[in-house]
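Complex shown without one protein chain; remaining protein chains in place.
All chains are identified by letter, namely A, B and C, in their written order; residue positions are counted from 1 within each chain.
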Amino acid sequence: MIVVLKPGAPQGVVDVLVGELQGWSLQTQTIVGRENVVIGLIGDTSSLSEDRVQELSPYIDRVLRVKKRFKRASCEFHPERTVVRVPTANGPVAIGGDGPIAVMAGPCSVESEAMILETARRVKAAGAQILRGGAYKPRTSPYDFQGYGEPALELLAAARAATGLAIVTEVMDSTDLEAIAEVADIVQIGARNMQNYALLKKVGQQPKPVLLKRAFSATIDEWLLAAEYILAAGNPNVILCERGIRTFDRTYTRNTLDLVAVPVLRSLTHLPVIVDPSHGTGLSQFVDTCSKAAVAIGTDGLMIEVHPDPSRALSDGPQCLTPDEFEAVMANLAPIARSVGRPLASQLAGGPLPH
Amino acid sequence: MIVVLKPGAPQGVVDVLVGELQGWSLQTQTIVGRENVVIGLIGDTSSLSEDRVQELSPYIDRVLRVKKRFKRASCEFHPERTVVRVPTANGPVAIGGDGPIAVMAGPCSVESEAMILETARRVKAAGAQILRGGAYKPRTSPYDFQGYGEPALELLAAARAATGLAIVTEVMDSTDLEAIAEVADIVQIGARNMQNYALLKKVGQQPKPVLLKRAFSATIDEWLLAAEYILAAGNPNVILCERGIRTFDRTYTRNTLDLVAVPVLRSLTHLPVIVDPSHGTGLSQFVDTCSKAAVAIGTDGLMIEVHPDPSRALSDGPQCLTPDEFEAVMANLAPIARSVGRPLASQLAGGPLPH
Amino acid sequence: MIVVLKPGAPQGVVDVLVGELQGWSLQTQTIVGRENVVIGLIGDTSSLSEDRVQELSPYIDRVLRVKKRFKRASCEFHPERTVVRVPTANGPVAIGGDGPIAVMAGPCSVESEAMILETARRVKAAGAQILRGGAYKPRTSPYDFQGYGEPALELLAAARAATGLAIVTEVMDSTDLEAIAEVADIVQIGARNMQNYALLKKVGQQPKPVLLKRAFSATIDEWLLAAEYILAAGNPNVILCERGIRTFDRTYTRNTLDLVAVPVLRSLTHLPVIVDPSHGTGLSQFVDTCSKAAVAIGTDGLMIEVHPDPSRALSDGPQCLTPDEFEAVMANLAPIARSVGRPLASQLAGGPLPH
Partner (left out) sequence: MIVVLKPGAPQGVVDVLVGELQGWSLQTQTIVGRENVVIGLIGDTSSLSEDRVQELSPYIDRVLRVKKRFKRASCEFHPERTVVRVPTANGPVAIGGDGPIAVMAGPCSVESEAMILETARRVKAAGAQILRGGAYKPRTSPYDFQGYGEPALELLAAARAATGLAIVTEVMDSTDLEAIAEVADIVQIGARNMQNYALLKKVGQQPKPVLLKRAFSATIDEWLLAAEYILAAGNPNVILCERGIRTFDRTYTRNTLDLVAVPVLRSLTHLPVIVDPSHGTGLSQFVDTCSKAAVAIGTDGLMIEVHPDPSRALSDGPQCLTPDEFEAVMANLAPIARSVGRPLASQLAGGPLPH
């Protein structure tokens, strides 16, 4: 940590500060510049906050952290890339580690047995490995459809039994976690709960992999520190999911999909990173091009909303693809995926190839 | 709701759409402009989302909601201003309704019996009615101090017994709600949980007033819809708290305090609105001027961090005032409060007046 | 235009408003909903601002524009895609219209004859058609290098003579426009001048194509209206350039590259759209993946900073590629470009193909 003093800080203040800092079992080294004095702290500063140091004296201009605050999530601490492995009846699905690109697809909400089964069969046929579907839905208004809850979980289990697809579904409250984790192969933390630390600790204490969506305005550091909560609680299988951030313009897309977060994260963390172009833009017409760009920029996977009849969807219709549209997207992705050296998982599996 | 069709939408499409919309028990009225056709929907559209309509046809350019989505929180539905009343040993404290300005003050975290008692006594002497103090703390890093939990709740109870101040403290997880609500006179939902809808429903089902902080990047509509969750669950006593939003510049303040949200909210909702200049700026040196501005712009109350020794605070030290500084802030506020016709509660009470 | 009245607006007010609006040579049609009255305006509202209407009565809740404010830039007005053609000694370069992807490359600033000639030869060899290079540089600090001005223009002319590459360079002040337009094949308006309307009008009155960069926080509408200034002044050859927007997180990239703006713009305007991943991220390490994503998402071209020795660059060193790195980026782009059906211009030209 580096402590920058204001111009004109008296030598007496510097001495008192150095004494205080050394009292915290830190070594110090002082640099006397032309106008400012700078004190470098040497030792373990991981549990020390910049705020704490800042408060020591009004002569402190700024405190600069040299080391990043996330540790278990960082490449420095864990150089090999994490591959999250999900066993399914169709064989294991691996996400991350420069392997093939995994695809999660399905409706925003589970609405009925027929719709979830049809969707599951169609997305599997088009090349998805994982079925998404919400049982508990975070909705901006209390008057919007809130999800069918436990009965929807049973329908997801039925869809898995019928197709062998893995299941990813969202948990919103720790009291539902046990029931969800029983059905889910991957437990999702939604954007609105990314800093619900009580929930992060609890999903960190259970064994299923966790898909951690980025909050609307989370910085990269805050997002990785949210992942750190899960890792620190004992669960090493965290998948990061970029789903669009909030910016000053929402006229033509619901959010601004931060595709560059993918290579930025790959430079900082070993955790897999996937992209959700459906929420990221809010409009189905942009899912095709955004998926291609996500693959080109290095994503480890995609999460795409598919509904048999988007105009009847109980939530998020405008961003849902039809099964036919999803099939076309998958076919368009295949050559891009090949050309960046990371085929779609379905291409590799010798499974049902997009034509 | 207003449905705007794209230029060139064929008459057949218009007819099909009108038929569909009328099938939803809505009346329609069509306006044929020079380039665009517009369809107005007449009837109860409160449970209908714009998305749902948008998906009906690719010829739809936009769907515009005429009515606001929040209802119980709106001035139109509830014209008289809500006054949240909190009984205390020093007499009832009223927040809102153009009455006197209520002041909540205290440390970020409850750290020990001595510090919370000293703080309570000092902030009471300076004119606060309500003691703030965190037992459960949402911290960006899992390695930061997380609050002392239940023992801290007991210390808050002791501080109330000793001073008669009301207590406001944060709940982060629904499993802690019962224990917190037993001690708290006002239950706080922090910024990171503003859209934790499961938690909002639960605080809406218990009787204590709820202080709802604005999320870092919540729009006014999202914030009022979060309040609507609590109101719809049966709890009419919601206090909104502006605490700084996230913008493009964080060099000199931690957040951007959105003071104009106060008059904007007063034009939209009957709920009381308070301001937290400590979190809103992140720096104690700006608390005095920001508090004055908050009073001048029409706040119903203030929430200010005070710590007997900010440089030893376990969290948020740089934004804490010392008790002496807090006393000075209160003294500076008094003439402004009088000049906008809304004295500080302490001025009115004939209680310990700032000199 | 749609005028939404507040709930409870008296019939008398509605009648007065309708009379007023009809006095403006507009027809009106009134929709009486359950709570709100809505008035639709029929006729030419292009020169009428929402503000003007809003002021007519305090009973007006909102005024909603149905038609977009940009016209010459819109697909509706001009359905065929614009192709901007730049004649060069190596044959014409075409930008836009689903044709091959044009590449502009070169240093931030022109620093010397040797460096600009070397850069020009190297970027041409790697497949660029257009040389970028700044003679006049907008720098945040007055103490930073401001560009060499007219002498740098002469060096650009020499580089064109030596290589046949077209030249794109920035104009910052209308008094320099004539000299710049004499040398430039494309005149660039930088992000900081995107709403310098006096300058936009002047570049619209001269014949060279204009590259219009997006301002740091320009909405899509504001950007297209800036283009509209140039189009309305008589110059139809405008190229839009996305170069990163300002968001809440600047820790790991200088800006947030808004790649999704490319398909959004393609749905709204016929003008070509290119991407600048160098400014968009500010770091050379992200240029390769971002360029690939830009091609995958549908860009018409790329603008990339290349410097023979980035560590000696007088400006923007950290975002410059070396010529070798640029060659590698071009080689990596080729298969993506082919797989989206839009080869690089250099691939098509039978010119110097990336190996």
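As a convention for this text, contacts are C-beta pairs under 8 Å (C-beta built on N, C-alpha and C of every residue); 3 or more make two chains touch, one makes a residue touch a chain.
Treat the numbers as computed from the prediction; the structure is a model and nothing was measured.
Within the entire complex, contacts from the absent chain reach the displayed chains A, B, C. Contact with the undisplayed chain is limited, among C:74, C:109, C:163 or C:193, to C:193. Considering the whole complex, the residue from C:313, C:329 or C:345 that touches the absent chain is C:313. Touch with the chain that is not drawn comes from one residue among A:15, A:44 or A:150, which is A:44.
Take chain B: the residues that touch the chain left off the picture are 217, 219-221, 245-249, 251-253, 256-260, 262-264, 267-268, 280-281, 285-286, 289-290, 292-298, 335-336, 338-340. Contact between chain C and the unshown chain involves residues 46-47, 49, 51-52, 54-56, 69-71, 136, 138-144, 146, 172-176, 192-193, 195-199, 201, 216-217, 221-222, 225, 228-229, 232-233, 246, 310-311, 313, 315-318. Of the residues in chain A, those that touch the hidden partner chain are 2, 4, 7, 29, 31-36, 38, 40-44, 64, 66-67, 76, 217, 246-248, 250.
Criterion: only the chains that are shown with their structure count from here on.
Distance between chain B and chain C, defined via averaged C-alpha coordinates, is recorded as 40 Å. Between chain A and chain B the centroid-to-centroid distance comes to 28 Å (mean Cα coordinates, whole Å). Annotation for chain C: residues touching 2 or more other chains are 217, 246-248.
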